[in-house]
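Take a look at subunit A:
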Amino acid sequence: MNKKLLALLALLMAFMLFLAACNNEESATPDDGENGSETEPGTGGEEGEEGEEPASEELFPTVLENEGDAIEGGTLQAALVNDSPFQGIFSYVLYEDAYDAEIMAFASNIIFDTDGDFLLTNDGIASLEVDGEAKTATITINGDYKWSDGEPLKAEDIIQPYLIIGHPDYSGVRYDADFQNIVGAVEYHDGKADTISGIEKVDDKTVKITFNKVSPAIYSGGDGLWTSAEPSHILKDIPVAELLESDAVRVNPVTLGAFKFDKIVPGESVSLVRNENYWKGQAKLDGVVIETVPSASAAKAMETGEYDIALSFPTSAYENVKDLENVTLLGRQELYYSYLGFKLGKYNYDTSLVETDVEGSKMGDAELRKAMGYALDIEQVSEVFYFGLRERANSLIPPVFASFHDPSLEGYSYDPDMANQILDDAGYEDTDGDGLREDPNGEKLQIMLAAMAGDETQEQVINYYLQNWKEVGLDVQLATGRLIEFNTFYDKVQADDPEIDIFMGAWGTGTNPSPSGLYSKTAVYNFSRYSSDELEGLLQAIDSEEALDAEFRAKKFREWQEYMAEVSAVIPMQFRYELMPVNDRVKNWDYGYDTEFDYIDVELTADAPVK
Partner candidate 1 sequence: MWKTVVRRFLVMIPQLFVLSLLIFIMAKFMPGDPFTGLITPETDPARIEELRQKAGFYDPWYIQYINWMGNAFQGDFGRSYTFNQPVANLIGTRALNTFWLSLLSVVLLYLLAIPLGVLAGRYQDTLLDKSIVFYSFIVYAIPTFVLGLISLFFFGYELGWFPTSGTVDINAEAGTFGYVWSKFYHLLLPAMVFAVLGTTGVIQYLRTEIIDSKTMDYVRTARAKGIPNNKVYSRHIFRNSLLPIAAFLGFTITNLLGGSIFIETIFGYQGMGQLFVQAINGRDYSVITTLVMLFGFLTLLGSLLSDIIMSIVDPRIRID
Partner candidate 2 sequence: MNNASELLTISDLHTGFSIKDTYYNAVDGVSLTLRKNEILAIVGESGCGKSTLATSIIGLHNSNKTRVIGEIKFKDLNLANLSEDKMNKVRGNDIGMIFQDPLSALNPLMRIGDQIEESLVYHTDLNQEQRKARVLELLAQVGIPNPTRTARQFPHQLSGGMRQRVIIAIAIACKPAIIIADEPTTALDVTIQAQILDLLIELQKETGAGIILITHDLGVVAEVAHRVAVMYAGQVIEEAPVNELFNNPKHPYTRSLLNSIPQANSNAERLQVIQGLVPSLINLPREGCRFAPRIPWIPAEAHEAQPALHEVAPGHLVRCTCWKHFYFQSEDEMGGIVE
């Protein structure tokens, strides 16, 4: 036995040495981005900003500047961090997989540029002119541009996406209420018309689209407007039903972007080369190779210089890359917020209307809801579990939407005393001495929380929140006794399962911040089932024609945020950051939303990634 123990110990030692060796390389040099960064360091202080000015500080640089001399050409090695293969549908009208979108970004077919609020501008391939009264939009191609196969970009290419999405054989989610806003779309979809009557080719470079209504959302690519082009010279001959499987989508898609597709190994890697026909000029890189990398090894891959950049890098691996000397971390806030929702009614699927019943709901007391918000120690969770890559959210609009976000909102901050105070004042007292509060009628109060299952961290975080509530005397239990797997969660929440009193969800907002899809009276996704006339009014105002005036819209957005904060049917919890580790041989990378950055500017300063 002794010999065996020794052998075992030896094995352990060897193993730990190996691990130690892995760590030594990264022995703490405080990273200040030796490559220099746009944001001055130090502004993102960690203390004393609770709730005051959240979500506006930049924690990470978004731009990587590199003083080194660039080499001629070179190939950028990109890791696409994903535990499953990408779908490989390289078409903006057909794709559903976010990873496909990451790849397509290098070879984009997008025709409009956007500004910091993700609103369309006229600086891209095409410009947009909206006529609110006539309810039309006119899209004009700004010059003589070519597809990567040399074919000129023409009006038909702008129209092509509409013909695909509206087609009866189209099987994706994009044929939606927005799309039906285009005049003639429904007839075309139902096969009653051969074409969409509201879309009209004015000349070779101009397309005019007529809508049933026009709202400011059109500038976010809403209302049915489509923001990318499809190569009609190739796609028009392929039946829509066969499009998904066609080579034009999966094998050799044609693009308008800085790069074009060269080779594709389905699901695992893509090689892109410089697009000679790119309208802005020639990319300095020869090409880009993108490979799928499992999340568990993403950090290691960056550390060992296997890749130059990592797309969709998991923030949970932050600790493994934050001190790397060969890698600079770029970061930006995601279009995302997580929230705590209170069930305040039901959805009537027959009338397609939310039926709010505040009085009859267990969570009907706004004071109770507020107290629950103050009781959560989200700050600590963000700091400890998410390394500061998440932060307490103050509103239901991510700060990225600079013009719409309301930074003055206080939101909730961790304040158990305040929570206790509120509960005491509202009559929630512990009458039977079990350490838990009863409701004002003296009845036992047990609140059932539905939360999505996730990784280990998620489980611990939820546990911690339950603890937080218990500390202020609230008995919150997990509905079903455990975290709920994603599909089941949405099944139950959407079906207004009586077992659920409160739930923790999250939304990725996309670039259109209009909240009506999530909070309007008709919205199925209005999971808290809260609706009021005032809320409806605000939501309608945000998307009204008057709101084509940016300032009016911004004002209504703020009013809406304040209203939501006051009602507290939904309490914002966290905003989060996303990261992009970039190898130090990369030059001129910009990860910001609001930039002039273009892939053609990216250069490399060495033949191989720095190790």
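Criterion applied: all candidates are chains of the complex that A comes from, given by their letters.
Descriptive notes on the structure:
We take it that a residue touches a chain if its C-beta (ideal position, glycine included) is under 8 Å from a C-beta of that chain, and two chains touch if they have at least 3 such contacts; residues count from 1.
Predicted, not measured: the structure shown is a model, and the values here were computed from it.
Within this complex, subunit A touches only one of the listed candidates (1 or 2), namely 1. Only residues 4, 7, 11, 15, 18, 22, 83-85, 87, 89, 94, 96, 171, 173-178, 244-245, 263, 265-271, 289, 291-294, 296-297, 300-301, 303-304, 306, 485-488, 490-492, 507-510, 512, 515, 517-518, 523-525 of subunit A touch candidate 1 when the two sit together in their complex.
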